[in-house]
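For this depiction, one protein chain was excluded, whereas all remaining protein chains were kept in their positions.
Right, subunit A next:
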Amino acid sequence: MSAILALLATGLRLAMPILIAALGETFAESAGVLNIGLEGMLTLGAFAGYVVAEHTHSVVVALLAAIPTGLLGAELLGWFVIRARASQLVVGVLFNALATGVAAYLYRLDCPPGVTLATLTLPKTDALGLTLPFYALLLLVPLAEIALRRSRVGLNLRAAGEAPQAAATAGLDVERLRMWGLRLSCLAGALGGAYLVVCQIGLFRESVVAGQGFAALAMVIFGRWRPIAVAACAVLFGCLDALQFVIQLDAARMPPQLFLALPYLVSALAISGLFGRARQPAALGVPWRREQRD
């Protein structure tokens, strides 16, 4: 019993960065913006969190560093995909490459390599090994569910992603709504990255995110664009990740790469359409142009 509980606790812990990022991405995609640059946002957030933590030795301040990072990234991405209506896919992929490069460069410029944030003390750890920041961030799940599914702004966002022309006719500013969706996604991505470094592993490499941003994109599909379901899927992903640690220790003769791939394999299967196909927001990824007016 305690083994299962331990597994669940580890799973929850491992899931948190993906969970936050996926929650934010749910808003962007509901508004019609596919933020492929999420992976890059996690990397940038991870770097910002690391640098700030190193200088301030404060977990809270380090996590807050994600806010300017996310907003800055959103402005850049938003200029391309919303203002200039460039391909969200191409811009996102390039952004990821750019983010890795920028983070690696700045890291080498500023930080002594390989130093871990050992001096950092996490506020209040409970019996399960879960920290106060963890519980604080978990509150985002019901908040996101209410905001997207029950509030007026959530209704507006979903309209912008399903039928932008209809939303515009109803007097909504589709570009602004999409920009806010993208901002939430970038904020959440940066926060996820900062959490990963500051609260989980305590060191930075440009490869530290290792596909978790892409996993978050998969979780949004897996969770059918509903915040609570997306969060549950992220936790499942975390538990599989935790499971692979356990199996790796037990079955030493199996190639470890196989287990590393397990959560990604399961999420690939989950979104493959084999288990019922979900309908994505109708205008997801489609740039929107206000009708030509004189």
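Here is the rule we go by: contacts are C-beta pairs under 8 Å (C-beta built on N, C-alpha and C of every residue); 3 or more make two chains touch, one makes a residue touch a chain; residues count from 1.
In this text, contacts and distances are computed from a predicted model.
Taken from the listed names "UvrB/UvrC motif-containing protein", "Cytochrome c biogenesis protein", "Electron transfer flavoprotein, alpha subunit" or "ABC transporter ATP-binding protein yufO", the protein name that UniProt assigns to the chain not shown is "ABC transporter ATP-binding protein yufO". Check A:46, A:137, A:159 or A:270 against the missing chain and you find that the one touching it is A:159. Set against the missing chain, the residues A:5, A:136 or A:170 yield one that touches it, A:170.
Hidden from this view is one chain, which touches subunit A at 150-153, 155-156, 158-159, 162-163, 165-167, 169-172, 279, 282, 291, 293-294.
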